[in-house]
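Of the protein chains in this complex, one is absent; all others appear in place.
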Amino acid sequence: MNRILRKLFSNASSLVGIVLLIIFIIIALFAPLIAPPLSENPYQIPRMSWDIAPQSPGFLMSDNITDIYTVTGIEVKWNKAICGTAEGGYDIFYGLIWGTRTAFKIGLIAVAIAALIGVFIGSISAYFGGWIDEIIMRITDIFLSFPFLVAAMVLTTILGRGLDKVMIALIVFGWMGYARLIRGSILSAKEETYVMAAKALGVKDIKIIWKHLLPNTIFPVMVQGTMNIGSMVITAAALSFLGVGAPVGYADWGQMVSFARNWIIGSPGHAGQYWFTVFYPGIFIVLFVLAWNLIGDTLRDILDPRLRGEL
Amino acid sequence: MINSRKLLLEVKDLKTYFLTENGIVKAVDGVDFEVYQGETLGIVGESGCGKSVTALSILRLLDYPGKTVGGEILFKGENLLRKSDAEMREIRGKEIAIIFQEPMTALNPVLTIGFQIAEALMMHFEISKKEAIKKSVELLKKVGIPIPEQRVNEYPHQLSGGMRQRAMIAMAMSCDPILLIADEPTTALDVTIQAQILDLMMALLREFNGSLIMITHDLGVIAEIADRIAIMYAGKVVEYSDKKTIFHNPLHPYTLGLLTSIPRLDVEMKRLNVIPGIVPNPLHFPSGCKFNPRCRFATDRCKKEEPSLIKIEEGHLVRCWNVERVVKEVKKGFLVGV
Partner (left out) sequence: MANSLLQVKNLVKFFPIKKGVFRKTVGWIKAVDDVSFEIYEGETLGLVGESGCGKTTTALSILRLEKPTKGQVIFDGRDITKMKKSDIRKERKNMQIIFQDPYSSLDPRMKIKDIIAEGMLTHNILKNTQERYKKVGELLERVGIPAEYMDRFPHEFSGGQRQRIGIARALALEPKIIMCDEAVSALDVSIRSQIINLLKDLQEEYSLTYLFVAHDLSVIKYISDRVVVMYLGKIVEIADKKEFFNDTLHPYAQALISAVPVPNPDYKKERIILQGDVPSPANPPKGCRFHPRCFKIMEICSEIEPKLKEIKAGHFCACHLYK
């Protein structure tokens, strides 16, 4: 353990990843303090104005909105859109902060469940082999043959919009990689003598998988999972951009980028005048994915010699 | 000792270190021995003693982080450590050849046997590929591979372990080297195949009046083919003499320990002697004599001062402070093993 921590902190790229991740964690944890919610659902981005067009950074909440809050008795704790507003007046800064929580939710939950399913299926397949392995692998192949984005879109169209449906799609079409990964590892690990030794002691098969095979093969899956957290967020963002993800006004970076669709180019004569609608959510996505990738990379480098048994 | 023999290879105080991130591993730390023409030198030792690194150092086949940092390797009077890369390439294969333990990793799995032998021939002689392949077939026949015309086009995985080792010998002997280094060539083979291979090697060397450095941990093999023997431990030679002396009058406690702890077919053994402890970690060598933690005869001096290799009698060198005590044990009949 200590060796892993030491190595994690010893190289520049991994330090960058860790620092970024810590910043994101802090943002997510302290979201209610950094950007106090103005409605019952904190994930509902407050609107700063009724204008369709995005407003530049520094825009103050327009009077008619402030009036609404006063009338409904909600305290307006802040009224300046530091990063500007997106289409429809939604505050970008607020969306960035609460979007961090959303990103973590999507990334961690989707990866965790997909990995769990994948590992379960893959280890059964590898350990028992024979026709069980053949059938399971063919099913895996079928799932793999669907082009991911298209399949996810179809699924969300059937199930309806919403981030939870997006997560379902990510899981349903995301477990295969883990299954194959663990299957490969277990196929080779199961030939190791210590597995035969456990059999010779009379240990039951399920226990052998759980106690001997999985602990020795789970590391590549963990590395892969870590790297995937970032890509899950990007895929969710892509789905939101395509309109099948989060609903309008939801604090999700992808959703915010999708809002910027019509404003990316800007008005004639003022190219890029609405840069902030794309830049801010975009940079958050990039940095988030970068953080996980860097950490995943370092984990893989650390764990590689371990995979050879050097602990 | 016969003085009219020609001294072919003289290794003096060879030091090869590995510069690793965990520290300097002194794999070979002052090794001396001689090889005369037509003779076989046996280098005996267990894993980690530095015997393989010695072989690789002679041929300068070591890469970073290994580096030969001291000593001389005089081959036909010239120091190999001073030669350029081009000069070494001329020597490798043509004058000094090496065969390894694992024929499967030493042979390129994607090239045919014939091509690999031919490659060596074409490198050292001005002959065409066709002629080289023809010579390969002859060589395969000479090493006892049946139907060589067919085998020459086969790949290493199509041959058995014994056949592969024969092919390696063919490759090594193809350019008629005057010195053959064999690093555990038969350890991975079945004992009946080992007998065939050893027979073959000795026959070929007799034919060319070549010399052999045989590196192994198997004292039985050494007893069959070596003329002189160097026993290595922890990067140094600890005893060096001719075969009869080593087996009948060993002077180093490690040699004595080895001889009395191995089961053997010729003598009925009531109990095997045990050398306690384990081979030392090269990163944490003990101070003083490297063998002292495992030695029955170790004294305080052994723990502090490392002995040098001293000539005890003509042609017999030992690295030990307590030689007289070993002599006493041998006299007691301890050696016979009963």
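Labels A and B are assigned to the chains in the order they are written; within every chain, residues are numbered from 1.
One rule holds in what follows: a residue touches a chain if its C-beta (ideal position, glycine included) is under 8 Å from a C-beta of that chain, and two chains touch if they have at least 3 such contacts.
Just so it is clear, the structure is predicted and the values come from calculations on it, not from any experiment.
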Problem set entry | Residue among B:35, B:99 or B:221 touching the omitted chain | B:221
For this session: For the chain that's not shown, point to the residue among B:27, B:56, B:143 or B:163 touching it.
Result: B:163
Seminar exercise, completed: Per the whole complex, from B:20, B:153, B:209 or B:261 the residue touching the absent chain is B:261
Seminar exercise, completed: Out of B:61, B:104, B:274 or B:310, only one touches the absent chain, namely B:274
Seminar exercise, completed: Residues on chain A facing the left-out chain by the touch rule are 192-194, 196-204, 207, 211-212, 215-216, 309-311
Exercise. In the complete complex, which positions of chain B touch the hidden chain?
Worked result: 46-47, 146, 160-163, 190-196, 198-199, 217-224, 243-244, 247, 257-259, 261-267, 269, 271-276, 278-279
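Criterion: only the chains that are shown with their structure count from here on.
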For this session: For chain A and chain B, let me know how many angstrom lie between their CA-based centres, rounded off.
Result: 58
